[in-house]
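Removed: one protein chain of the complex. Kept in place: all other protein chains.
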Amino acid sequence: MDLGEINPVLLVASLMVAATPLLLAAIGELVVEKAGVLNLGVEGMMIVGAISGFAISVETGSPWLGFIAAAIGGAVLSLLFVLLTQVALANQVASGLALTLFGLGFSALLGQSYVGVKPPSMGDIHIPLISDIPVIGPILFQHDPILYVGIALTAAVWATLKYTRVGLILRAVGENHDAAHALGYKVIKIRIMAILFGGACAGLGGAYISLIRVPQWTEGMTAGVGWIALALVVFASWKPWRALLGAYLFGGITVLQLNLQAAGVAIPVEYLAMSPYIITILVLVILSADKSSAPASLGRTFHASH
Amino acid sequence: MIVLEKRPQPSKAWSYATPVVAVLATMVFGGILFAILGKNPVEAIGTIFWEPLFGEFAFYYRPQLLVKGAPLVLIAIGLSLGFRAGIWNIGAEGQYIMGAIFGAAAGLAFYPLDAFYIFPIMVIAGAFGGWLWAMIPAFLKVRFGTNEILVSLMLVYVAEQMLASVSLGLLKNPEGFGFPGSRNLQSYESAHNAELIAGSGMHWGVVTALIAVIFAYVLLNRHMLGFHIRLTGEAPRAAKFAGVNPARLILFCLGLSGALAGLAGMFEVSGPSGVVSIDFNVGYGFTAIIVAFLGRLHPVGILLAGGLMALTYIGGEIAQSQLGLPAAAIQVFQGMLLFFLLAFDLLTNYRIRAARSEVA
Partner (left out) sequence: MKFTTLLASAAMALGLASGAMAEDKTKVGFVYVGPVGDGGWTYEHNKGRLAVEEHFGDKVETVFVESVPEGPDAERVMTQMALEGADLIFTTSFGYMDPTINVAKKFPDVKFEHATGYKTAPNVSVYSARFYEGRAVQGHIAGNMTKSNIIGYIGSYPIPEVIRGINSAYIHAKKVNPDVEFKIVWAYTWFDPAKEADAATVLIEQGADVILQHTDSTAPQAAAQEAGNVVTFGQASDMSEYAPFPRVSSIIDDWAPYYIARTQAVMDGTWETANTWDGIREGMVAIGEITDAVPADVKEEALALKAAMAAGEYHPFTGPLKKQDGSDWLAEGETADDGTLAGMNFYVEGLEGEIPQ
């Protein structure tokens, strides 16, 4: 055992990478839930994003086009959720689960000819001088561009929700859709936009796995990240910066766990593997004192009957 | 312009007709999908829906529908009670795993003793394991107001790690040459949940699922507690005036759904599956949520929905081996079926009509 072998700088840098897919998906879902909609289909939208992004970047040779395609792919799948829950007024829990089932199957069909193919590489940003600063350089300035997109998206969502009129309306719709409707806001339209945004973000998160983190296409490769993203939103009590923190915590536990193993610390692996979930539960308990955080209309169907 | 108008009462006629319409729509769109994949659509659809029920080997598949459907129905019945009251247990998968672990551990503790009381003890242990796992979100919700959706979901992953842990350690078969997985309960007579009539598919889990359907029906329609459950879901404020104790209701609903999921796990591990292994759970807990909604949270509906899901699983496997359809296509097909069932449900509660030309 030698804990000195764990380099804290590299640990932080790699946990940021591990956290990015989670963060992207969670930020999208956060907006969806802020609008009062619970979409449990994150996993399905991620995997469809993963294959759309992978296929397009392989065909075009451009990872950037791939990521755009991934966002579109995720959003298109979420359109199904829109049809079900906003047009046909179906139950959101069941629709989300169905979306995941459908997405997993659909992505596998699309991906049949992409198994064993290597996608074009995106490469890391390297800014001379700044990226070479010790400690800060590797942590902050030596990553792939999408990682920064994730952080920027977090900031943008935070600012939008907090300071803009759009954010205010979105929150109003999520808190009390009847009141928002009475005030003349288009509840359904706003929710549709939020769901599509959520789908696009989940798609990006999925493509981050298939294009940067792994990079490879295999069926079911998101392996449950979408579910963790759902937990993360609640963990963050619907606050964007807390989602970022939470994503790093989740990613961090996995990376730290592997680090401890590699350093030869005799840890019971299965207990450490369950620790992120147990910690989430503990945080949930602590946060549950803060009753104001959950959007009041979350998961309820809206129909303007008058 | 088309508008939706809420019906004062859900339409009885449409509530029976929509499932049929949904299945037909799935056949059409599924057929297009299969055609795109290069298969004969009529043959593929026929294989999925006809073969298991009336095909050459239906004598084998019909009992298998019971085996596949029973855990789904058993879990979904428990979940539906909570869902009706607005209590969202989506961690049945974890409770199913814990039920299996507890049940199998109780049985294996007696190995190789031969006694009539071992199986009943396992049943109790299995129900207890699921109940215990569901009590965690229930207790946290009652005591701290913690969101039960998330806690129950998180506990699924904890349970999966527990499963891996006991498969590799505590319950590992000492005569298994170091391979993971427990002794096979099928070959330990006192602990074996065998078919009651050979070849019928009927095991104690199927019997319990049927009892649960009847029990839930009676509870919801004839019992005060059932009335409270429905009232809490439909009109929470009225429920308060009616003297419903929300904490007790939460403990009851989560506890019962956990116990039923635990039973399902226990019957599965002691019967059709036989062994506790790393990959013991196959998603019944999640599929059961869909089954509960497809059955419109009604006991009889759930029974039918469980049967339908089982049918698409079994028919899907036949279509895979007979026609070479990929498993993914079957998954997409199931997804479509769910979409249509959910979407057409609209017609039960709403009327669609063309808006008159009056200015809105």
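We just call them A and B in the order they show up, numbering each chain from 1.
Methods note: a residue touches a chain if its C-beta (ideal position, glycine included) is under 8 Å from a C-beta of that chain, and two chains touch if they have at least 3 such contacts.
Treat the numbers as computed from the prediction; the structure is a model and nothing was measured.
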| item | value |
| --- | --- |
| Options A:G49, A:G111 or A:G299, residue touching the unrepresented chain | A:G111 |
| Residues belonging to subunit A that touch the chain removed from view | 5-7, 10-11, 14, 17-18, 21, 55, 108, 110-113, 115-118, 209, 213-216, 218-225, 254-255, 258-259, 261-264, 266, 268-270, 273 |
| Hidden partner interface residues of subunit B, rising order | 35-41, 43, 57, 60-61, 64, 67-68, 161, 164, 168-169, 177-181, 184, 186, 268, 272-275, 277-280, 282, 313-314, 317-318, 320-322, 324, 326-328 |
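The criterion applied here is as follows: only the chains that are shown with their structure count from here on.
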| item | value |
| --- | --- |
| Residue numbers on subunit B that touch subunit A, as the complex places them | 4, 6, 37, 88, 90, 136, 140, 144-147, 149-151, 153-155, 157-158, 161-162, 164-165, 286, 289-290, 293-294, 326-336, 338-339, 342-346, 349-350 |
| Interface residues, subunit A side, partner subunit B - complex | 40, 80, 83-84, 88-91, 93-95, 97-99, 101-109, 112, 219, 224, 227, 230-231, 234-235, 268, 270-271, 273-274, 277-278, 280-281, 284-285, 288-289, 291, 294, 303, 305 |
